[in-house]
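Here the complex is missing a single protein chain, while all its other protein chains stay put.
Up next, subunit A:
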Amino acid sequence: MKAPISKLELAVYYTLIFLILYEWLVPVMELTNTGYIYYFLLFIVLSIICVLLKLRSWLSAIIKVMYILWFITLTHGGAHLVQLDGVRFLLSEVTYNAQQLVAGDFSYITNSVRTILFFILLWMLMYLIHYWMTVRHSLFYFLVMTIVFIATLDTFSTYDGKFAIMKVLLYGLVLTGMLVLKQIITAHDIRLSWKQAVLYTLPLIIVVAAAGYGAYSLPKSPPKWPDPVPFVTGVITGEKTVSQVGYDTNDAELGGSFESDDTLVFTAQTNEKRYWRIDSRDTYTSKGWEQSYDEPTKEYITPNTLIGTMRDEDNVDYVTITMDKDDSYVLSPYGTLRYNYDDAYMIEESVESGYRESVNVTSWTEEMIPSYSIEVDEPTYSLEELRNTDMSRYAQLGEQFDRYLQLPETLPQRVRDLAVNVTKKAGNAYDKARAIETYFQSSGYTYTTKDVAIPDDDEDYVDQFLFETKFGYCDNFSTAMVVMLRALDIPARWVKGFVTGDAIDSTTYEITNNEAHSWVEVYLVGIGWVPFEPTIGFTGTLDISYDVQEQEVEAAEQKSEEASQAPEQLAEEEQDATLTPTSTFSFAELWDVLKWLFGGIAIMLLAAAVVMYNRRRQWLPSYYIKQSKNEPQNWTTFEKNYKNLLRQLHAVGYVRGTNETLSAYAKKIDEALQCTEMTTLTTAYECYLYGNYAQDADFTYLQECWEYLINRTSG
């Protein structure tokens, strides 16, 4: 019943298909560095013309083969097919490649064979399209494949398929629409004149064009998920989007995953767990951190000289640092009183606004000091004092604090709003800081070092973390806290260094690159820079004497208990990290991303299969009917149909015992369904099954009975 497609129609369809195929070819050529795209396109045109002229298949095959050979000799042999050189080239190619193929050395075959294979691929594609067009009257699969293909290339390669996808979609919609029209016309056996056909197609083209233009010109929201592609490309091209963990002085661009690295940096002898502070940053660029001045004020630290405030001689801890890595920084744990070091070196601290910012070896050579000791008396803060930091006291702060209140102008308002919201119950700066510090633990944020997003040009690092991704590592948490505090006009700065490290025994800690960390210091009026630890899974070392009312103390203790559970978590995470082998990182990481994709697709397919399987009673009958329509009416078809019916009846709960004869079962079915068709069918089937010769039967009537029954089973 399929109406023949006129040549004109076919020509229109094939023009559209050619345009779509062009979009296929362009990226392939671009990515494989293949030239001569026009010759390949010519091949497609040639195939289309063969179809349009309805050439006999052998003739069109000869034409195509000749074309391929001509192309090969021209491009690979540099001669025309008709020339002697060309023939000679062809012959030598054939013998050489035949040898390689027979020997199984597929890697030695020449490019001409690859070209031929590519031509054959195109040929097959054309044949497939021809089949879809003329037999199925549907090109849906082809379109879907094309879009998936271009989207994949666009995502994972340098090819930019933005417009290609749009074009393919538009061509495809027009083509699909025309084919649907064709199907309708065929189904109702309508004959359209040339004019009518154009009149019917015109609205379609207008609608598609309008939709395309609308879609193109409307504003589009940015992607909601972090883009895995920079990461993947980073892995492939080896660009530094996946960094190795460790102390790094460049924080201008934060984000991205990092690999664990357990290279030992230094060993510390200390009686207490400490945060090993190194440096701080004051300027947030919306991508990372910078320092606002180039030449800090530096003060020389004389060995064995008191630089901090001594409170209680008995509390002083003598910390010894043994450096392993050649770094010029000097650690300054909270409450540093004195540095004892060999005076062959020179340590300087950079001091701004009267507070230490960093300590560095600034000897003439700027090499590391192999070993030094620090006298430390970590300050204990009185909770009462901490809370005596009413916001009004910040109004009187001097200009020197402005750089700790700096925020980029592009900072989205919602970050500020969030800061206000989170801290609205807190009355003083300390409580506000605490509120932000604990906010992350209870609001769905996750600590991870994998797949952490890198902000795009128009994105803010903190905003992305707070609202979009909600996962990240210390840099995300600490930067977010600093930015939020600054939004509340509380001076804060971003601090870097190392966390406690692995305890070798009760007083020895080994600090590796994995312990590199960042946290927050908040300026509390009347007290100074106080460290805070917003990162999930880490506990700060802030020592507070709870000298206020009991209730509050309890609350505070609760918080510290919660926090004390966290180190285990951290330890686990660290363990996980160290298990990852660093040498195979590129493929393993790529696979990490792809496995989600494949896993997702597999799960979806599986789910679809399960759903289809569970619903088979509903769709199987119509499938059976459709299938049987295409088959001749004879006993074989009837037997197949009857068996399908039995299966279907069984599936809907009419179970036939193995000892039950077909006629007894048929009687049962007829009684249950209030009909007689089953007995009719069964009698016929029995005649076929147990009779000695095939009798004639009214297959049309049997088919009717069968369709009636099998439809009943799906209802």
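The rule is simple: contacts are C-beta pairs under 8 Å (C-beta built on N, C-alpha and C of every residue); 3 or more make two chains touch, one makes a residue touch a chain; residues count from 1.
Keep in mind that, in the parts below, contacts and distances are computed from a predicted model.
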| item | value |
| --- | --- |
| Protein name, per the UniProt record, of whichever chain is missing from view ("Thiolase domain-containing protein", "AAA family ATPase", "Sulfate adenylyltransferase subunit 2" or "FAD binding domain-containing protein") | "AAA family ATPase" |
| Residue of A:Asn250, A:Asn659 or A:Thr700 touching the missing chain in the full complex | A:Asn659 |
| Footprint left on subunit A by the chain that the document does not show | 639, 646, 658-664, 686-693 |
